[in-house]
Every structure is written in structure tokens, then in C-alpha cells.
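Below is one structure. I have some questions about it.
Yeah, one chain of the complex is gone here, protein chain that is, but the others are all in their spots.
Then we have subunit A:
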């Protein structure tokens, strides 16, 4: 009998960084692209066990689960364990649209004092703690790729991108990390 197929991750084996910043591929996670009108937010929040943020750039975290505000009726839900998010929101009993994008996205973790300088190599957002505090998130651009940026700590970011853009995003991050190292 043939060996079972082994899963190859989009950024398998990637590592990078410089003296001031470390780049690591994030572990596989469950992800959900969730869209809903305001009247469904309460029921979906209860089903997900966190309160979906309704303010721009805001996020909510509960354990390993994060809900990131992307637009007035749009969220990116990430669970770092292998949870069936689709099943959870499906049981909410509220009108919504949910798409499982666990395998569409991948993420690079950017950590260290040079993290914001590394991301600003390709991202035009103001990443000072005043305008982009810990917990802030935003869909934005990184070079020519669209990313979702999520600040997990004062010097730590999660950069979510589409898996087909992963080589480009990780390569540009590595170049930015070199620049941030000086």
C-alpha cells in the first residue's frame, strides 16, 4: 500500500530575518471569511464565543480564536487550532455568509524591534503604537500583494496573505528585515 500523502505547507522550510526581526511561517490555522448584517452580529458572536468587533481596525480574541474587522460587514476569523469554524457559525441561526479560507491564506509572523520597519518596507500604513495599537488589524497592501495585518504585540505582527502570494510576501519581508537590521 502506498504511503499516505504528506501535507506540504505553502511556506514550508521558510525562515528569515535579521538582527532586529525574526520571520517565521505561522502554523496551519482554521480561517473563515465571514460577512453579516448588523442584526446577525450578536448571534454569530455567541456562536463563536467572542464578540465580533464593529469598529474599524478592531479585533477580538478569545483563547486561540481571533476575529478581525475588515469592513463594516466583514470579518476574518482565525482559529489557531483545527476547529470547524464553519460548523460553529452554521449553528448560529442568523443570516450570514461564511467561506472557509483555511487553505487560501497563509501567514508569516514578524517579531522583534524591527518588525514595523520590516512591514513598512512595503506597506504604507502608519504602524506607530498610537495609530496601530496592539490588537489593531487592517486589510492593506504589501508591495503588490494584498495582506491582512494584525498586531499581536508591541513588536509582533501576523501578516496574512493568499497562499499564491506567499513566496512574494515572504521574500519582500526578508528584504525588509535586512533593511530593518541596519
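Basically, contacts are C-beta pairs under 8 Å (C-beta built on N, C-alpha and C of every residue); 3 or more make two chains touch, one makes a residue touch a chain; residues count from 1.
Everything below uses one rule, namely that contacts and distances are computed from a predicted model.
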Record-based protein name (UniProt) of the chain missing from this complex, from "Nitrous oxide reductase apoprotein", "Sarcosine oxidase subunit delta", "ABC transporter permease" or "Aspartyl/glutamyl-tRNA(Asn/Gln) amidotransferase subunit C": "Sarcosine oxidase subunit delta"
Candidate in contact with the missing chain, chosen from A:22, A:57, A:96 or A:158: A:57
Hidden partner chain, touching residue among A:104, A:139 or A:163: A:139
Hidden partner chain, touching residue among A:70, A:89 or A:107: A:70
Touching residues on subunit A - with respect to the absent chain: 56-57, 70-72, 74, 124-125, 131, 138-141, 146
